[in-house]
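Shown here: the complex without one of its protein chains, the others still in place.
What follows is chain A.
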Amino acid sequence: MTEAAIRLSGIHKSFGAHHVLRGIDLQARNGEVISIIGGSGSGKSTLLRCVPLLEQPDSGQIAVGDDSISLGEPGQRLTGRDRQAMRRLRSQLGFVFQNFNLWPHMTALQNVMELPLHVQKRPRAECREEAEALLERVGLTARRDAWPSQLSGGQQQRVAIARALAVRPRALLFDEPTSALDPELVGEVLTVIRALAEEGRTMVLVTHEMGFARHVSHRAIYLHDGRIEEEGPPEQVFDNPLSERCRRFVSHHLSRN
């Protein structure tokens, strides 16, 4: 748990006049599970999307492993070297979206095989074997030839997690992975995520599931208005926060769950 898997420093991001992220510094050590919580509009999803540069920060530095990108000004054009670094950086991450975002024209198995086969160019037999093993992990061996439209939301999200794992990522990023699910389907997805946390994977999790976040994470971060307002072990952030605003947020959400 010493070396940093992900390092963000001085991340700023605005959408028009709206300053969404106001200088975020964040490190995820290898094997660490970090939960990011905060109200809507606090910038937590934007922060997570900045890591693989789905949103390009206006300024700041992003590093994943040995690959890093520095940005100095809003809308800066990436150089060829930056683009290469960006591609390498992305290939080390597994990203799980709120709306699953499976490729609708591929079966569950094809979705999981796609990136190892067509981006990482690994041998087909190996990709297939690994994809089947991953689908078994998430309990979907029986549905491997189903199309995304034939799967429930919970099943789609489990396929999406298998797809994220298939690239053998250094770290996993979850962007509100259960927010689009019917309540009765949340549990099956959380079970999978918990198992991943327990096997020592590096994960950053944006979530509204406070009870779950407190249970699985090593560190929690409360974001407010584009700044880190509270940061510490989950016992501190969820049970005894220093910030009054964080206390109100957490108690409101924990009492609901």
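Following the convention adopted for this analysis, a contact is a pair of C-beta atoms (placed from the backbone, for glycine too) under 8 Å apart; a residue touches a chain by one contact, two chains touch by 3 or more; residues count from 1.
One rule holds for everything that comes next: contacts and distances are computed from a predicted model.
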Per UniProt, the name of the complex member that is left out, chosen from "ABC transporter permease subunit", "Na(+)/H(+) antiporter subunit B", "Tricarboxylic transport membrane protein" or "Spore germination protein": "ABC transporter permease subunit"
Which residue of A:114, A:176 or A:231 touches the chain not shown here: A:114
Given A:20, A:47 or A:102, the one touching the chain that is not displayed: A:102
Options A:33, A:47 or A:167, residue touching the unrepresented chain: A:167
Hidden-chain contact residue, picked from the options A:87, A:124 or A:248: A:87
Contacts of chain A with the absent chain, listed as residue ranges: 52, 54, 87-88, 90-91, 93, 95, 97, 99-105, 114-115, 118-119, 147-150, 152-153, 163, 167, 180-182, 185
